[in-house]
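Not every chain is included here, but those present sit where they belong.
Should a chain be cited, it is by its letter among A and B, assigned in written order, with residues numbered from 1 in that chain.
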Amino acid sequence: MSDKLERLERPRVKEMENILGKPFKVLDDGFVRVVDYLGTDSSIVQAARVSYGKGTKKVRQDRGLIRYLMRHRHSTPFEMCEIKLHVRVPMDCWRQWIRHRTANINEYSTRYSVAIDATQTTKPDEWRLQAVKNRQGSEGTIEKVKGQALTKQEAELHDLTRKIYTEKLDMGIAREQARKDLLLSTYTEAYWKIDLHNLLHFLALRMEENAQYEIRQYAHTIGNEIVSKWCPLAWEAFLDYRVNSMVFSKQELEIIKHIASGNMENAINAAKSFDWINIEEGKLKGNLERAELEEKLDVLGLNIPWENLG
Amino acid sequence: MSDKLERLERPRVKEMENILGKPFKVLDDGFVRVVDYLGTDSSIVQAARVSYGKGTKKVRQDRGLIRYLMRHRHSTPFEMCEIKLHVRVPMDCWRQWIRHRTANINEYSTRYSVAIDATQTTKPDEWRLQAVKNRQGSEGTIEKVKGQALTKQEAELHDLTRKIYTEKLDMGIAREQARKDLLLSTYTEAYWKIDLHNLLHFLALRMEENAQYEIRQYAHTIGNEIVSKWCPLAWEAFLDYRVNSMVFSKQELEIIKHIASGNMENAINAAKSFDWINIEEGKLKGNLERAELEEKLDVLGLNIPWENLG
């Protein structure tokens, strides 16, 4: 394997060199910018080929190999790429962000320094309503008049909170104590360094429509503006095999088999055996697993076997 | 949420208490045994409900909640269960095992102590042949006569290697140096402690048919003999949503949609647009992504659109 130990050049990606340090705006006052990176698509291939040794060197093309690795969840070659970002993000959003434990982090310290004087603000047409079905989500926005009142109230609260914070510091109160009455909407900044595999895992979770709006904006920016340039082949494979893929459970596969064979009766019986079909007073009762399958059948253009049941 | 902070009992699982310390045999001389465990299905539910707070406490049943968490890859509640195993395993197999970095490990030290006097041996009918398609796998076994010769040769090599190792120690050679000429088939032992989420990830990868035979035996034993008793609801959900599930890529979904609508022509055109269809001298050339889809279509009982193409 190590027959020729040729001198190496650091892999450089021209499109990345062009954006080093450039802030991509997110939300009203946040950003994401690339500080540095290590490796690119070719490094994934290089790492995978260590595993395969000499024998397979020319057999597979790079794109095919990267797609194969992504499809079969061979994650370690993707860990051979690393990126360092500088981000500016509201603390509330950052609370979710740092739940991803596999990154290296240096955050702006409000013990050492005065807190950043910026908060996430909301325009009158941006006040989201509580989603009913998705208990953790939001859907739609409030009427504009109410939104205007809320935006005004928000501005007043932000001003008041900052005023109180500043007054405390002026009186000599310790920064580490004064900051506890800052709002979660206060912006913070951090260096965030992570390998590509774990970054894609972060993006898969945070680009999802169930993710909170705010962090979704960051995830989309990182994905579309940065990863797509940095490792375009890995990014394409990620979209195909993760973001735009669909998983079917054992139960779902069984029902689809019955549908494919044209036997709707068997499909219904299978669903019944999973306890997905319960009729009460002539009406089909709600069932979460069944509802999720129905959505998938819809996407595939397949008929729902039990649609006439209740 | 913390209105009533009642006194707690440690969760105990009767079926686990019955097997504490009991060795489950694996391979010719290996084993897996449970040393201790923390939490069970109810701990997963308990952890998930912290996240949901009071509001949802009675809404979802335990089984439904665990299935929901597994389906949507909410992994943190599964991390609230922990298990400690004592394993005995050939070093070659252990080399793969410890690539899983999220466990705590204490391995038998051949610097401190004389190496365990046992090696993995192979019966005449257990010599596997190199798989052709799967470059990293095996398929079939060698003829018995050849197998007998190999088994005899194996025994002689094991004896010789041990003899040389022992002679070295008798001469006063340091254990840490003498051990370098032990065989990878030598057994080692370790305590291995891991949380349920990461254990299931380990099992998903190592129960798979592409995993090497040896580690697959350990994975199946841990899954079927231990996890199935320890957290039966999580185990069932894991089988349904991971082990026996199927993922369809963006491209595969598009083709299935065409098949579902009965338009085979469009299905073929889609496959062509992905560069999956190339005909050379009247024959359909091999393509890995297409081949994987064909296998899936087969399982679902769907026709392969291009089966008459070449």
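General remarks:
One rule holds for everything that comes next: a residue touches a chain if its C-beta (ideal position, glycine included) is under 8 Å from a C-beta of that chain, and two chains touch if they have at least 3 such contacts.
Note that the structure is predicted; figures quoted are calculated from it, not measured.
Here 2 copies of the chain are placed, and the complete complex recorded in this file has 4 of them.
Throughout what follows, only the chains that are shown with their structure count from here on.
Against chain A, in their complex, chain B makes its touches with residues 52, 55-56, 64, 67-68, 71-73, 135, 205, 210, 239-241, 244-251, 253, 256-257, 260-261, 288-289, 292, 299-302.
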